[in-house]
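Take a look at the following structure, please.
Apart from one protein chain that is not included, each protein chain of the complex appears where it belongs.
Chain lettering (A, B and C) follows the sequence in which the chains are written, and residue indices restart at 1 in each chain.
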Amino acid sequence: MSAGIAPARAREAALLGLGAVTLTLGAGSVLLLLGGYDPAAAGAAMLRGSVGSWNTFVSITLVRSVPLLFAGLAVALAFRAGVWNIGAEGQLYAGAVGGVWVALTFTGLPSPLLVPAVLVASGLAGGLWALVPTLMRLRLGIGEVITTILMNFVGIYMAAWMVHGPLQEQRGVFPQTDRIIEAARLPALIPGTRLHIGFGLALVIAAVLAVMLRRSRFGFQIRAVGASPEAAAVAGRINPARVVFISFLASGAIAGLAGGAEVSGLTYALYEDLSDGWGYTAIAVALLGGLRPGGVVVTAIFFGALQAGAGAMQRDAGIPSAWVDVVEALVILAVLGLDRVRAARAATSTVEGGA
Amino acid sequence: MSDPLVRLRGVQRRFGRVQALAGADLDLRAGEVHGVLGANGAGKSTLFNVLGGLLAPDAGSVEIEGAQIALGSPRDAWSRGIGLVHQHFTLVPALSVRENLALGLRGRSLAEISRVVEATMERTGLRVPLEASVSAIGVGDRQRTEILKTLLRDPKVLVLDEPTAVLTPEEVDGLFDLLRELASEGRAVALVAHKLDEVLAVSDRLTVLRAGRTVLTTERVGATERALVAAMVGGGVADEIALGVHRMSLKPEVPALDPSTVVARLSGVTGDRLSNAALEVRAGEVLGVAGVEGNGQHELALVLAGRVRPATGGAQVPDEVAFIPQDRRTEGLVSDFDLTENIALALSRLDRFGAGPLMPWSGLAEEAERIRIRFDVTAPSVATLAGALSGGNQQRVIIGRELALGAQMLVAENPTRGLDVAAAAYVHGELARLAAEGLAIVLVSTDLDEVLGLSNRVVVMTRGRIVEVPKNERTREGVGALMLTGRSQAG
Amino acid sequence: ETESTFRAALLTSGPVSDAGWYAGAYDGLLLLEDSLGASVSHQQTATPAEFDEAFIAYASSGYDIIFAHGNEYQDAAIRAGEQFPDVTIIVSGGGRVSANVVPLIFRLEEGSYLAGMAAAYMTESKVVGMVGGVAIPPAQGTFVAFEAGVHAVDPEIEVLEVFTGDWNDVAAAKEATVAQLSRGADVIIHNLDAASFAVFQAVREVVDDGAVAYAVGMNSDQNAVAPDVILGSAVIRIADAFLATAQLWQDGRVGGAPIYASTEQGVIDFVFNPALVDRVPAEAVDHIARTKQAIRAGEIEIPRVIFVEGEDEGR
Partner (left out) sequence: MSQVELTLFLESAVRLGIPLALAAMGETITERSGVINIGLEGSIIAGALGGALGALAFEGAGLGVMSGAMAGMLVGLVFAAFAIGLGADQIITGTAVTIGGLGMTGAIYQARFGATGTELSLPTLAPVAIPVLSEIPLVGSALFAQAPTAYFAYLMAPIAWYLLFKTAWGLELRATGEAPAAAEAAGVRVRLVRLVATLFGGAMAGIAGAHLALAHAGTFAENMSAGKGFIAIAVVVLGRWNPILVLFAALFFGAASALQFFLQALAFALAYQIFLAIPNMQTLAALAGWVGKSRAPAALALPWEPHR
């Protein structure tokens, strides 16, 4: 609904948003107090554990943000094209399997070849995982929301089967693959930290997507098809099916990189439960980032910080994991409230307004 | 004289930086039909959206039957007896016509509603296919459904925002009879329309808005078209041509039947509302296509414009065809795109903006600005979202864009629908000029005056077939008969 | 203010409120606090991405001993062990050993072997079942031993096995149990976390319908959970094992070799449900008690899944 709103109403909305922020944070503090925990200590631990020092920020927050960054960009790209890819989770697992398979198989390759091969394989695997819902949408007209959700579950079980079966570590006892060799591991982006070049790759992809969406012809076609397939076809003579096909597969590939970067940059082996629903969190990341690559970078780092802070809250403030989840949820809700404030302010200060 | 049913005073409303209403006044009296005029973007729809409870005014007062009130929602307005037929359809496409009619009528059983619907259709002569899904019916049926939906609630004040654009001449006549009858029952009726003759024919009083202000309110008696147009466009700009062109009769000669001038040719095109359709379009002619909504004109337009490939039959059309589609809000424009982007939608393909993988944004923005000024689009800048434009201004953007395409052929469906008088005149003038320069133009329109006034040749579509109208039958009556029977009176 | 003697941390991959595997570890951590005056901290990790991070965080902020309660931590533990030579990491069920990274192996097979014997004595249908969560080596090990225990009593008995893929999915566990009951099984052992309740519930439902069937508890003493249907439990006293390990570590005797926790220390056990034990033939009770002694004395070899790198046959 693009409706410019009158300044008075925008102010009301802004107040409402501020009220929501205050209420959520207040509710969080009261809940923590009731649970017998110190909200101030919790908040301090959260901040210290996420942005307390440069090393913390780089080695924990940014590291945590990498899979969200890839998956968030994947979701943003798809959504911009009007493709409701809820399947980043499955594509991530497929990418992890593809990447780890190459890393374990082509051990003779030198690192400058093997590392790119691992990433390419994870991208291909993620794209392949997206192919099924893509074809079901384009050939059979079946909405991708359901097919991608189902493919998520299949992907998770496929990865589980891999670590119990074909890709299980040599001795065949633990549900994990062998560790991948050094040559297959992503080098550090900033020496002395845990941050690997996956982060850099994600930033590059974000930049490419940003330029593509804003400046390129194909990016314009993506936005047109996403905003109105009819107008794109009739007024723009664009073939929506082609645009959907390419952006869906590209989205799957980028989500696949999330899995590939995780195993080759961080865990060095494939395990079950590689992702904690990041493919779903990525949807929130993408939307909160306004479906803009730059926005996704910011929100992915924000969510990375949230997760980093959550770990520290448990370790340093003794707050149990369940409570940490509550705090996380409240922080997201508070940010939503702030977002409403921002939107309302934007509406008062621009011509177009538009929500 | 009794108190007016509705008294609007000093109504102001701003959208971001656009002051849509800057102090508009309007009285609607019981028993009158009140015509409301104004150029595109003057604020007519905004004013009635305030009365309908959809928009809250920033300042000013709304009085109904002498009592000052604040309308919080359309529901409030309904309950005060205000019925609004919107300029843009407010129907639910996925629901049936019957369901749309019943929507919001709480407290009556569905059977009871059905009885009232039947009775109202009977009384008003507005017939709609009740069981059809709204997504499957044409704009004419949609317009009738909108009007019926409002009448079902038995409003004391009935407001119709440009209801006539998509109706056939007979239906317009029927609607006006109905409006007069409703007024005579003691209701107040307000009507927004751009065709002065229509408005003058039905109204008792007239109000003109300009740039968000009421600039003239007058009795019908004594009002001249010229004075009204002067009030609408402000001062001396209104001249005879602005009025004359609208009802002109160009009747240029048919260009020579030279096969080399054939720009597009259809033969035996069948499928999707077209049956064995055959047609030739030649350079330099305006080919008028008349017909009752839903007889295949839209499908024909899509095939001619190269947007749809026919299932069977041959269609030779140029690579690039300028196209003004029927539904500007879904097919013509992307509401969430700004003007530059909407213009880029069609024009970025052109070589003159340069090749390569990047969008030539600077050239496109200049072109957009040129179109905005040339077609006098009321928008603060080319960075305005298309969805925020008034209906007429949206149409101007599309026309400007398609004409800039420089194609060999233009297919236009109801190109002046929603345009104010001056703009419609301008577009008609452009079409005539471009045809004279050699452009092939297919003009699909429900406005018979427009078809007859501009076309060199006229065809009629009935049930997917194309019948050419003989020269001597190119009159309202002749074409009207053909539209209904599919047969020419002579043949 | 008492100066704490040392700092201990616990990592788990699941909630400690499961009244089972993770709860036992958390109890162990609290026991270290109470008995040894340790200052303690716990983190629940959700993904492998957090493993290194958690180890580094604990090691670099001065924790002395880290209990990583699951084999999934083993690779990250080795890495952290190299980076922080002063810290000691105990990996429950782990498979890799270094100077300061040590697997703590629970010989739960010994308990589940005894449970298998009990099941064999009680089954009338000569079919018994096993319902597992995720097929990790320790879980598979308990099932292998259970089957061996069953066959030690009666080699003719059929043993069914099913994994639901999820330690906590109660619906899946319930259906898996029902499927086995429907195939005639009348004694069901599980290796699950929170979902184990669904196994008891499923058994209870057929018992309420008049059938004779039993469930066997696992990991902790679950006899009180469903006293009407649980025959007995194969128990790990995890907290005791943690305490014993911490004491070993205080004595400087931890490093370079796995630590085994078994019936020998009383960490592993099989305990009959006192509410139902009178239904068990005296001969069976006696046989199981004798077998327990024999295992303790190392006279009986319990089949098990060997998963520690370079593990020998000894203990």
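In the analysis below, contacts are C-beta pairs under 8 Å (C-beta built on N, C-alpha and C of every residue); 3 or more make two chains touch, one makes a residue touch a chain.
From a predicted model like this one, the values you see are computed outputs, not experimental measurements.
Within the whole complex, the absent chain has one touching residue among C:Ala8, C:Ala57, C:Ala195 or C:Val280, and that is C:Ala195. Set against the missing chain, the residues B:Val33, B:Leu55, B:Leu158 or B:Val172 yield one that touches it, B:Leu55. Residue C:Gln222 is the one among C:Thr88, C:Asn191, C:Gln222 or C:Thr263 that touches the chain missing from this view. Per the touch definition above, the residue from C:Arg7, C:His69, C:Lys174 or C:Arg237 contacting the chain not shown is C:Lys174.
Touching the chain that is not shown, out of B:Trp78, B:Phe337 or B:Tyr426: B:Trp78 (per the contact rule at the top). From the options A:Val30, A:Leu113 or A:Ile146, the residue with contact to the unseen chain in the full assembly is A:Ile146. Residues of chain C that touch the chain left out of view are 15-19, 22-24, 26-27, 135, 160-166, 168-176, 178-180, 182-183, 193-195, 197-198, 200-201, 204-205, 208, 222, 224-226.
Think of the hidden chain as still there; on chain B it touches residues 49, 52, 54-56, 73-75, 78, 84, 86, 89-95, 99-100, 102-106, 110, 149.
Although one chain is not shown, part of chain A still touches it, namely residues 1, 3, 5-6, 9, 16-17, 20, 31, 35, 132, 136, 140-143, 145-147, 149-154, 157-158, 160-161, 164-165, 280-281, 283-284, 287-288, 320-330, 332-333, 336-337, 339-340, 355.
Keep this in mind: only the chains that are shown with their structure count from here on.
In this assembly, the C-alpha centroid of chain A lies 45 Å from the C-alpha centroid of chain B. Each chain gets a centre from the mean of its Cα atoms; for chain A and chain C, those two points are 36 Å apart. Chain B contributes residues 13-18, 56, 58, 302, 306-307, 323, 325, 330-338, 341-342, 344-346, 348-349, 357-359, 361, 380-381, 383-385, 387-388, 398 to its touches with chain A in the complex.
Across the complex, chain C meets chain A through its residues 9, 13, 15-17, 41-54, 56-58, 61, 71-72, 74-76, 95, 134-137, 165, 305-307, 309.
On the side of chain A, the complex with chain B involves touching residues 2-9, 215-220, 223-224, 227-228, 230-237, 347-348, 350-354.
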